[in-house]
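Encoded as structure tokens, here's the structure I'll be asking about.
In this view, the complex is presented without one of its protein chains, the others remaining in place.
Our next item is subunit A:
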């Protein structure tokens, strides 16, 4: 439907959003930058879910809506589905993507990891801390999509195992 944009353009745009908000608009205030980026994601998710649910009937319960996010929504955005969905049946869902497209090229300095001579988990942690800014946008997208479907929630991400990324959705009672 409609026109297309090259994926490289979108990737570069997202990289630049994070970089600009972090280094120019809210330099030294990473909390504010994170909130702003997440808010942009919220708007985007809101509109995207509107577009992708146009011909569908209303979702019967929370699980159906989350499954929509995992399958159709994720396929439209990232050309693949969520690899693993877990829930505690009390309002918390964990969506795991084993190779999250927007984080698949993040890579850090190999020499730093060698001189550390620690176990690989320490190296993974430092990589995760650098990449945290880049997950606020997709978290916002999920939150916006779900709230447009009538499900207010809070979304956070766990990137201790790049390029796999787990999104934790907590539905507000």
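We take it that contacts are C-beta pairs under 8 Å (C-beta built on N, C-alpha and C of every residue); 3 or more make two chains touch, one makes a residue touch a chain; residues count from 1.
Please note the rule applied: contacts and distances are computed from a predicted model.
Student: UniProt protein name for the omitted subunit, picking from "Extra-large guanine nucleotide-binding protein 1", "Trafficking protein particle complex subunit", "Growth hormone receptor" or "ATP-dependent DNA helicase 2 subunit KU80"?
Tutor: In UniProt, the chain excluded from the picture bears the name "Trafficking protein particle complex subunit".
Student: Among A:47, A:92 or A:108, single out the residue that touches the unshown chain.
Tutor: Reading the full complex, the residue touching the unseen chain is A:108.
Student: If the hidden chain were put back, which of A:32, A:63 or A:130 would touch it?
Tutor: Going through A:32, A:63 or A:130 one by one, A:130 is the residue touching the chain not shown.
Student: Looking beyond the chains shown, say which of A:12, A:43 or A:156 touches the absent one.
Tutor: Selected residue, touching the omitted chain: A:12.
Student: Even though one chain is hidden, which residues of subunit A still touch it in the full complex?
Tutor: Interface with the chain not displayed, on the subunit A side: 8, 11-12, 14-15, 18-19, 102-103, 105-113, 130-131, 134.
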